[in-house]
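Below you will find the structure I want to go over with you.
Removed from the display is one protein chain of the complex; every other protein chain stays in position.
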Amino acid sequence: VWFAGARGSVATTTIVGSLLLRAGLARPVGCVTALPDFPSDGLVGVADLVFGGHDVVDVPLAKRAEQLVSAGVLPAEPVAAIAGQLGEAATELRPAPVSGDVVAAIAADLTAFRERVGADRVVVVNLTPTEPPLDPLPAHSDADGLLAALASSELRLPPSSLYACAAFVAGCSFVDFTPSPGVRVPAVAELAIRAEVPYAGNDGKTGETLLKSVLAPMFARRNLNVRSWSGLNLLGAGDGANLADPGARASKLASKDRVLAGTLGDVPPGEVGIGYVPDLGDWKTAWNLVTFDGFLGVPMRLEFTWHGCDSALAAPLVLDLARLVAAAHRDGRVGPLPELGFFFKDPLGDGPHGLDAQWRELTAFAAGLGQP
Amino acid sequence: VWFAGARGSVATTTIVGSLLLRAGLARPVGCVTALPDFPSDGLVGVADLVFGGHDVVDVPLAKRAEQLVSAGVLPAEPVAAIAGQLGEAATELRPAPVSGDVVAAIAADLTAFRERVGADRVVVVNLTPTEPPLDPLPAHSDADGLLAALASSELRLPPSSLYACAAFVAGCSFVDFTPSPGVRVPAVAELAIRAEVPYAGNDGKTGETLLKSVLAPMFARRNLNVRSWSGLNLLGAGDGANLADPGARASKLASKDRVLAGTLGDVPPGEVGIGYVPDLGDWKTAWNLVTFDGFLGVPMRLEFTWHGCDSALAAPLVLDLARLVAAAHRDGRVGPLPELGFFFKDPLGDGPHGLDAQWRELTAFAAGLGQP
Amino acid sequence: VWFAGARGSVATTTIVGSLLLRAGLARPVGCVTALPDFPSDGLVGVADLVFGGHDVVDVPLAKRAEQLVSAGVLPAEPVAAIAGQLGEAATELRPAPVSGDVVAAIAADLTAFRERVGADRVVVVNLTPTEPPLDPLPAHSDADGLLAALASSELRLPPSSLYACAAFVAGCSFVDFTPSPGVRVPAVAELAIRAEVPYAGNDGKTGETLLKSVLAPMFARRNLNVRSWSGLNLLGAGDGANLADPGARASKLASKDRVLAGTLGDVPPGEVGIGYVPDLGDWKTAWNLVTFDGFLGVPMRLEFTWHGCDSALAAPLVLDLARLVAAAHRDGRVGPLPELGFFFKDPLGDGPHGLDAQWRELTAFAAGLGQP
Partner (left out) sequence: VWFAGARGSVATTTIVGSLLLRAGLARPVGCVTALPDFPSDGLVGVADLVFGGHDVVDVPLAKRAEQLVSAGVLPAEPVAAIAGQLGEAATELRPAPVSGDVVAAIAADLTAFRERVGADRVVVVNLTPTEPPLDPLPAHSDADGLLAALASSELRLPPSSLYACAAFVAGCSFVDFTPSPGVRVPAVAELAIRAEVPYAGNDGKTGETLLKSVLAPMFARRNLNVRSWSGLNLLGAGDGANLADPGARASKLASKDRVLAGTLGDVPPGEVGIGYVPDLGDWKTAWNLVTFDGFLGVPMRLEFTWHGCDSALAAPLVLDLARLVAAAHRDGRVGPLPELGFFFKDPLGDGPHGLDAQWRELTAFAAGLGQP
């Protein structure tokens, strides 16, 4: 598993968590593929995953883990107990290439990593900060032209798309855990087909949208008439600071809207705000108000407040996705994996947005892994 | 459709609502069987339902409708427009038999109603106040003995069970929209088998438990560890006053607990309170706090507040149940109908408690109605 | 009492409410000056108030009242009972002057109203939609020049300031129930001094800010360290539509911020959003999250949801302000009335922002009214 954004909270929690699981110092809470519904023989074991990655910052992994211990995201004593393994894991983290032919540089690092650790295949997981939506350009439609233009610096793409390109060039699969452009650039998607590798995305569904994906179908199935759905997401840490940027916020809000359109038919009126509250740190508080009509137009309301730790919700899903996408790669799946919509706010393809329908697609997909 | 508790808020809303639907003055919001997933040809049309019922109070139906208009439960102008039809409907309401052989008296009223209105069959729907759990007695196990003992006043049963007995004796199907003993008395269930009629229950799922039935599966499928689930239900009106009684409260709380046990495996620790707040009138406010662990034991929380109008949530489900149970009766179904768990807090049989699994059972059941 | 915005929800509720109070069909709930803390002999009686006003729309008052009855803001039967008085009151409403020398036209209407109804004095209350903040101009500092420039259409001012000018020119007192520029234009304030009349404002404190004005002092007096204060205000109706405009929103948010700065010393970090949700109609739902530190840095939190009907909260305060400002005018008070900060989000002067300190100032002020 190769992370773009390897020193961020999610990647650090994923690496530390997998070490703790391997050491028997943690239970796989939050890991969907650890449920009995998932046949373990079709999947790569968590213990067999090896991690590496790029980041633009160079704070040591042990330091990041320590910060997350202070923030209450990681448990103090177990983390102290795996200090050695963590130091070893840190040796596979590299500075992110930022100049020259970045795609080629990333791809070279991916190939070298795969060989060095003796992996059968590599899953690249994008965890870099959310980027604004990308205006389409003619150059985005031609795979060869795109690579050439990137190599000669005639064209610029955001990191999410650069990592996707590099993953495909190096024959790796790709997971976009963010709502950034990534594989949405047509030429990048074409590279995946050429490389005969699968990819999954977009935007990990960890909190408010997870709730929407069960509550909206509830209203639909009870034939209740949702009149408005409003909310405010308050988040601290780097994610909050980044989403204070209007462009990044636009990507995130568009991604969040999908679930209501996909389950209620229409997006009901209502504002969804995102607020940056540094004091919340790695936690996220989301409040939603749903107004709806019952029989004979009687007005009713539902409010909820979700108070979750994003890294702790995301990290086990990253492990799940690495296991599932690696298995799909092994089984020869190519291109988008719409069956993984369960994990995403804005799933690839035309699949369902209700969590239960996504669950059935996911378990059917998992049941087929490793089958002849 | 024959109501036990025909002048209560739910029955009045159901009768008024069906008249408004027939007159084209309302949309079937909240009616599950009005969704396109339900083939209308297998079901009795709402316009073909005729209502009658018993009640221990004798306030006129028009007066009850007026009170519900004042309370904001029914819309003023449309109700005024159907005053004539409402007056006609009121002629089928009768005082509840309370002395002598009550079962025989109810059964006679049911038979007379069926003949008078020319109905093919009658569904009896129990909407009487929640009763305490019943201690089992030997007399509860023998159908013939039970009827004889009731006839001679040697044995007493609560109204829910008396109505169930009478329904079965008169060859009618039965729906228990409450958590009362009803058909839970073995001899009463035996009467249904003998009469070759179906029955459904228990306890309409209208608010807090509806939410639990989608939220608990969400936690389970994300492998999140629910640490506690607590709540407070505040309700006014007659329902609130009745549930201030510890016995009735015990029935209600037991019924509410089923969904967590059925979806999370265990009932997590936590208190569920029921409070009587007259000012809430027909509305119910339920607050829930769920604490749960994510990856590596990180503590998180979810709170919700549901503010719903019980009658407006229950009435369309009563229409749905009447249509579905009448069709099942027509098709020769006998005994419990576990496929209708979607509608109930404490479904008959061993079916699922998650709303989506219940939905699939329900739609499969509906698809089979009217098929050869 | 002369309203700018006389056909809006607040003015209509105020007029209807005062007629109902006079007819003994309502209790003065929400009227602060009806509390025993206020000596009635120093104040104008509610029954002695006569209403008139301008509006840019011409929907009949009875129609507006009917809409508010449908919306649940006004009670149906009592309003029907005062239909005659309401028709009479409607004869004092006029189209708002919008061209020519608007200040002179308004002032002429004010003078004619005062004479026609035989009032001792007139209080002009601004209830027009919130306006954006005004960039200061040199012309804003010279009273004579301002009036001349307005008369010749060389200068434009927003309605709030035009009404303030006209009120002062006509010798009337003025209340700004909005956060609009109004008397904040220095030359307008000078006109009040010249006319020897008092004025009060700004921005009626009806909901979220009211709560902040008791909660923020609570944190301060317990020496708890507020780390962030975030919130979302959802509102429908015209107010919501108007506040969707960024300029108006800026005025409103600046006004809302004052209370935290005034009670906590600093405005803690946090976002305050305003969302337009048409389905909420005249109701407003505000959610706030406060994070704070206790002893030894322990993080804690407070959330609240306020669900209030703005017109029903504002109208009794408008009556209070009319009574108090008219009495101050009678008593010879000139210029700003900082003692009325209790009623406002952004009080004039340097008075306290905590509700209890404002209460003490208010009751001391009221005690002095009518005293030699």
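Going in written order, the chains are labelled A, B and C, and every chain counts its residues from 1.
Methods note: a residue touches a chain if its C-beta (ideal position, glycine included) is under 8 Å from a C-beta of that chain, and two chains touch if they have at least 3 such contacts.
Nothing here was measured: the structure is a model prediction, and the numbers come from that model.
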| item | value |
| --- | --- |
| Touch with the omitted chain, as defined above, among C:Leu43, C:Val183, C:Leu215 or C:Leu369 | C:Leu215 |
| Of C:Arg22, C:His307 or C:Arg330, the one touching the omitted chain in the full complex | C:His307 |
| Where the unshown chain meets chain C, residue by residue | 13, 16-17, 20, 26, 28-32, 34-35, 72-75, 78, 210-211, 214-215, 217-218, 221-225, 293-298, 300-309, 312-313, 315-316, 342, 354-357, 359 |
| In chain B, positions touching the absent partner | 227-228, 230-232, 234, 269-271, 273, 275-280, 285, 287, 289, 291, 299, 303, 305 |
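By our rule, only the chains that are shown with their structure count from here on.
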| item | value |
| --- | --- |
| Most distant chain from chain B by Cα centroid | C |
| Cα-centroid distance, chain B relative to chain C, in whole angstrom | 49 |
| Chain centre separation in whole Å, for chain B relative to chain A (CA means) | 43 |
| Sequence positions of chain C contacting 2 or more other chains | 303, 305 |
